[in-house]
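First up is the structure itself, then whatever we jot down about it.
A single protein chain has been removed from this complex, and every other one stays in its place.
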């Protein structure tokens, strides 16, 4: 089981802030493929990966990172703090 | 007649903050030569020109600048504001 | 060193005085970001963040700043939630024996907060709401701190 979090317009497109998933995806990219296959709203959210960022257990990571041992995956657009 | 002002350790060495002088010195450097010839305390103050700055009518200038038309000459060490 | 991620408004003056009185440094730099209403159409700004990661990311950035420069203290306050035009969004303060360190560390913290701390801004205007897009100039500003 893995917690998947969505922020900003990713959250709005998918329509929920977080969900708990059962997955055997070995990488972030494989997890995204699983999600995109599920429903159109995921396809809309993940259409352009260059406009997305991913954090694994609250550390910025990349789409080819392995998911083994990860408890929390978060997807969001580039940050606009400050 | 010209007003000559001294600041910081230049003022302390010469022993007064300002004086009014009659001079025909054509340049700052010539005025300094006149002052140094006058008394030892001026010699002490003007011993090392690289450690001095000069302002003419409140604008930073240099020792070879002409004095024609100048009403106020100020001598002081490099500034240490801020 | 203090970090606060909060919904409450903060008082720039009170925070500046508290920061300055707590330090023996000779140089203090502050940066304050204020909600701008460039076109006169902004009614509010919504700031979303990633609780947990926000604190983690900013703490790491502050630690990094303290190892890069000689600082005696650093402060980051960043708000989230709903803000209106004219309100302070966030502030950074740095204290150092020398001004070059205080300035560089404050700019460094700002560049990282802009592009690496998990905040997202949404501008809410009369005719709709839009997420603020990340800017290339902010990425460029960040890259100048890369260790060679």
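The chains carry the letters A, B and C, assigned in the order they are written, with residues numbered from 1 in each.
Simple rule for what comes next: a residue touches a chain if its C-beta (ideal position, glycine included) is under 8 Å from a C-beta of that chain, and two chains touch if they have at least 3 such contacts.
All values derive from a computational prediction rather than experimental measurement.
When the full complex is examined, the chain removed from view is found to touch B, C. Although one chain is hidden here, its contacts on chain B can still be listed: residues 5, 7-9, 11, 55, 58-60, 74, 76-82.
The chain not displayed touches chain C at residues 11-17, 20, 23-38, 86, 88, 97, 99-100, 102-103, 106-107, 110, 137, 141.
Following the convention adopted for this analysis, only the chains that are shown with their structure count from here on.
The distance from the centre of chain B to the centre of chain C, each centre being the mean of the chain's C-alpha atoms, comes to 48 Å. Each chain gets one centre point, the mean of its Cα atoms, and the points for chain A and chain C are 26 Å apart. Residues of chain A in contact with at least two other chains: none.
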